[in-house]
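Just one protein chain is left out here, and the rest sit where they should.
Coming up: subunit A.
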Amino acid sequence: MELAGAGGGGRLAKEWIDGDESAREMLRRVLREESRHRFLPLPPPLDRVPARAGNVVELVGPSPSGKTHALMEAAIGCILPEEWQGVRFGGLGRLAMFIDLDCRLDVSLLADLLRARIARPRLSCDDDDDSLRQHELFGLCMRRFLYVSCFDSLQFLATLKTLHYQVQKQTEAQGVGVHLLMIDSIGAFYWMDRASTTLHVGVNNRKGLSLQQVLETVVQEIKNLMQVHPVLVIATKATIMADRHAENEVNRNRKRKSFSDTSVSRNLTSNKEQLLHREYMPYVWQDHMLHPLSGQRTATPANAHLQVKSPDWLQYMWFDRKFYTCLDFAVSADRVAFHGDQP
């Protein structure tokens, strides 16, 4: 606020006192922003993930460890309404987009999980009416789940290139915005891209199709999208390579300690599993995960490998958290143990 001469000052002061918006407008604005900043409701142990718009979360684990299942739970939290016909469901009521690079999402499982969530609270005391309403809500939620599968990197790039347009189109058609973008799994085309080398003779600024180039473009496209539509991005990554060196080392350790009791051997297996995860994606992907996107102040990026043990659908998974955080979300980079026997 600038201080001007007496006459103007009075007017400015009055404007200042009057305020910019009524409480009603402010509440509306805050609520709207609130919904953008709201955390995606996730079942434990995933509830510790800073799952809100503007963050990028990577789930790392071997196959099968329940990564896709975790994505489905996230999607359901996103597409379920907060409240529907007076019954509370606690979702965000927004659109979720699923880019399937593994091409093996089982939609019947998604439907079953969603039905189970809808069936929990009764919508009506009349049985017929109840099932009718459940059916209606089921359709509403399923329409908010948007899916595309890609069979190679170029399809993936074409999808990302037009994602911005797709987000706008769907938002207009359904009246609610997109909150969640899922990529399952980011390393799916790793080997194919690594082997592809195109050489363009004579043209200097022409880009060849290579792993590095594809990933750079993917990161750039996601950044571009998030500047306009801040969504939560959850990408899964399968551990496709066993680290032979680490494996041998652990085996040696195990031989040395073969006399020790079961608790030690359990720790050893968990150590082995942790060591076996080796980063294989190009740095540009990691850099993207670790650096702030747009105007957000960041706390120290937290990066923890967490091993999570069952609830029954999670045999085990690593949990790799690398994300941007606002200062108000003061997460520390310490290890969070999700289950009792982890040291």
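The rule is simple: a residue touches a chain if its C-beta (ideal position, glycine included) is under 8 Å from a C-beta of that chain, and two chains touch if they have at least 3 such contacts; residues count from 1.
Please note the rule applied: contacts and distances are computed from a predicted model.
Visitor: Have a look at "DNA repair protein rad51d", "DNA/RNA-binding protein Alba-like domain-containing protein", "CMP/dCMP-type deaminase domain-containing protein" or "Glutamyl-tRNA(Gln) amidotransferase subunit C, mitochondrial" and point out the UniProt protein name belonging to the hidden chain.
Guide: UniProt lists the chain left out of the view as "DNA repair protein rad51d".
Visitor: Who touches the missing chain here, A:E83, A:D112 or A:D126?
Guide: Touching the chain that is not displayed is residue A:D112.
Visitor: If you put the missing chain back, which residues of subunit A would it touch?
Guide: 62-64, 79, 97, 102-104, 106-112, 139, 141-152, 154-159, 161-162, 165-166, 170, 185, 188-192, 194-196, 203-207, 209, 213-214, 217, 220, 224, 238-242, 247-248, 251, 312-313, 315
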